[in-house]
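Of the protein chains in this complex, one is absent; all others appear in place.
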Amino acid sequence: MYKTDLSVQISTLQMKNPVMPASGAYDYFEDNADVFPMCTLGAIMLKSVHRYPRPGNKPPRIAEVTGGMLNSIGIPSIGIEEFLNKGMLEHYKTLNVPVVISISGGSPVDYVEICKMLEGNPFIDAIELNLSCPNVGTGLQLASDEVLLGRTVQSVRTVTSFPLIAKLSPNVTDIRKTAKISEECGADAVTVANTYMGMKIDIQTKKPVLGNIMGGLSGPAIKPITLHMVYQAYSVLNIPIIACGGIMCASDAIEYILAGATAVQVGAGNFVNPMLMKEVIEGIDDYLAKNGCQSLSDIRGIANCRKN
Amino acid sequence: MYKTDLSVQISTLQMKNPVMPASGAYDYFEDNADVFPMCTLGAIMLKSVHRYPRPGNKPPRIAEVTGGMLNSIGIPSIGIEEFLNKGMLEHYKTLNVPVVISISGGSPVDYVEICKMLEGNPFIDAIELNLSCPNVGTGLQLASDEVLLGRTVQSVRTVTSFPLIAKLSPNVTDIRKTAKISEECGADAVTVANTYMGMKIDIQTKKPVLGNIMGGLSGPAIKPITLHMVYQAYSVLNIPIIACGGIMCASDAIEYILAGATAVQVGAGNFVNPMLMKEVIEGIDDYLAKNGCQSLSDIRGIANCRKN
Amino acid sequence: MYIDSQVVSNYEIDKEYGRVCLEAPEIAASALPGQFVMMKYWQGLTPFFMRPFSINSTDNKNGTIEILYKVVGEGTAILKKLQKADKVQILGPLGNSFPLKENFKRIAIIGRGVGAAPMRFLAEYARKKNVEAHVFISAARPEFLFDTTYFQTIECQFTGSCDDRRLVTSYFEEELTHTHFDAAYVCGSKRLIGDVKRLMDQYGFEGYASLEAHMACGVGACKGCTIVINEEGTERFARVCKEGPIFPVRNLVY
Partner (left out) sequence: MYIDSQVVSNYEIDKEYGRVCLEAPEIAASALPGQFVMMKYWQGLTPFFMRPFSINSTDNKNGTIEILYKVVGEGTAILKKLQKADKVQILGPLGNSFPLKENFKRIAIIGRGVGAAPMRFLAEYARKKNVEAHVFISAARPEFLFDTTYFQTIECQFTGSCDDRRLVTSYFEEELTHTHFDAAYVCGSKRLIGDVKRLMDQYGFEGYASLEAHMACGVGACKGCTIVINEEGTERFARVCKEGPIFPVRNLVY
């Protein structure tokens, strides 16, 4: 099917290619543009499921900015209990692609509780901890607080045997620190990164555009910053990195892989081009073939002079 | 000349309007596009002068990205001593606009030494401490380290009587902290903010595009993030904020003022539109007039619900 | 469907208004009145989002759809400049559609300016089902009373108004005093929809409004286009792109 070997492995999570949606930016059933088969994807990533039911933030929830968008969706969720009761996971499993559930909570204990509920569940293949949503509560981001971050990852680690992916916040002084803490506390991979806290003001109404005042910036505008973070994280980590931020074409994904990423997530790009993930997968394959490479490991991290 | 009162004051620095260039993105004499008189500006901001002579970083030094640019200029400088000996400041003073000198160094003591040399100098009106250049040395940013930041501002404060502006780094977890530390250590104002660490990789050569590997991201891409930082800083500060990041039109500057900024700096926008600063000044004036406002204080910070 | 389409024609109605005809046979064949499409018709990444537009009409014979648009910003300004054969990516048809219940015998169709864009398709659909349709449209100038001739051709009763002092609903109200309507369909400002709500309470008919919201995905995935709706006393968020863009007026909360 592919010209080269696009497969990647993140702990026990086996992906036939390195491309998956970013959490919250893609749906698989009725809310999908339905332009390519779901089995095209390397993995199924779910919209973050919260510990408790949440309605999400008040509208307006999105705003367009140069090179991207702000969102303050705020993780509307039916809560993990109803989510499990409804058999949602069984449903996702029918897609025949590894399923990664993204989970979120207001405190470390929320994550532990969710992971306990998920332990042994036959319908998921990995867990991503969304530690970095800027839109929950007062903007507290677990992944921006080194102590809370470490505590959360560590305590979750003790209750789950699933591959554990810590999704880090880019709103930090030094991503190397939070990445390393995640690794040391037992994460099997890190996702670098989530959205950047941002805002937009309507000069006519003289008020913030978003109902929630601030939101998370995503899209191509953030790519240079997140790319640098992946590059930095790669220089200190021994676990795989999943890059996430502003991917709008195959070349963006390849930049991330050259910087050290093992896999990539596509978020806002899906809105602008519903075909994007398929194009990215094919584009990476073409690039490898044209450059005489057999597999992703031939190019992973080779732009990185800092790796020791 | 203006329809409204555009004047602002930052400590003893009196500006007839709130618009000045961002350090390093504008020149006043032979290296100027020369499309409007310099006296149009609210203040003259100089390219950072380093403690010691520096050649700057190796090329390529700039790269274009979606919604902005990366630069790794690296503050080429003749060093403060030669700068003063050459009578550069006298030269700037002939422009008849308040002059702000931006200074940079590798350690707190560098800043103290420069400020001592500047003390009593009749040709400057204020000092901006560039504590946040991502392109000097190994990427050490004084303004990303709360202890070093406080120490630098405090020790400079004891040796200078000029209005002191601390230019903060956006590469921090919480701008409120570094802003507050600056205030507490004696800064008269803060500039929020400098460029974001970023990079670009050439997928053909498989290497970073910039000679210095990483550079600083500026331009409209960063505006939502910096705007949010200004908004946040305003909620905790009692000293004025100078907003800097991605201003490409008057409306961008007005957003910053609504978020709480007293003055604004225009950087990369000058490259894209050499007329920009003049247009921003006139645009703010028009906006105030159209909105029935007499002066900037009528709108400053009014989008900010968090100010207590 | 997500198709690579191209411009068949782009007719300038005025400086601000235009009507673009696009090659889209599958969309023309499957669209329902009230549905919309997301379109990208520029190179590069600014504007960022695709732009949503109602389907004004479909032509199954020629395999085309028409969009009626008003220039309000960067994205619509680019639309105005499109020329024959220019490329357009179209995702659609999206959203729900105007419900036209079996028992509806007479309906009112109300809109203002480009807010009337989805109404032509609805009127056509109603007339095909032999439902009596009274169309009430207002606009700033007579040339902005779009589709007037068409409404008359398909034998809708048509009331057009360019009188800025009267809300278009006032003409409808005059009719209501002597004629029963089963339902009214409205697309326009909050004020217009609010006034239809008042008339619903007073005269008893069903009301449906076509709403707009900023959209990212258009398919229900991002949860970005929500509004608050009230269903039997319970407020909840609903996505305009998915649960809408057509909502029962009685469920709207302002």
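Residue numbering begins at 1 within each chain, and the chains themselves are lettered A, B and C in the order written.
Keep in mind that, in the parts below, a contact is a pair of C-beta atoms (placed from the backbone, for glycine too) under 8 Å apart; a residue touches a chain by one contact, two chains touch by 3 or more.
Here the structure is a predicted model, which means the values were calculated and not measured.
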* Kindly state which of the options B:Leu6, B:Val19, B:Leu41 or B:Ala63 is in contact with the chain not pictured. => B:Ala63
* Candidate in contact with the missing chain, chosen from B:Asn32, B:Ser161 or B:Ser297 -> B:Asn32
* **Identified contact with the non-displayed chain, of B:Leu6, B:Val19, B:Ile73 or B:Val156** => B:Ile73
* Asked: List the chain B residues touching the unshown chain?
  -> 24-27, 30-33, 35, 55-56, 58-69, 71, 73, 76, 219-220, 248, 268, 270-275
* **For chain C, residues in touch with the removed chain** => 43-47, 74, 77
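Operating definition for what follows: only the chains that are shown with their structure count from here on.
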* Of the other chains, whose C-alpha centre is the longest way from the centre of chain C? -> B
* Using the average of all C-alpha atoms in each chain as its centre, how far is it in Å between chain A and chain C? -> 36
* **Distance between the centres, which are taken as Cα means, of chain B and chain A, whole angstrom** => 34
* Asked: Taking each residue of chain A in turn, which ones touch at least two of the other chains?
  -> 65-68, 220, 248
* Could you check chain C for residues that touch two or more other chains and list them? => 45-46
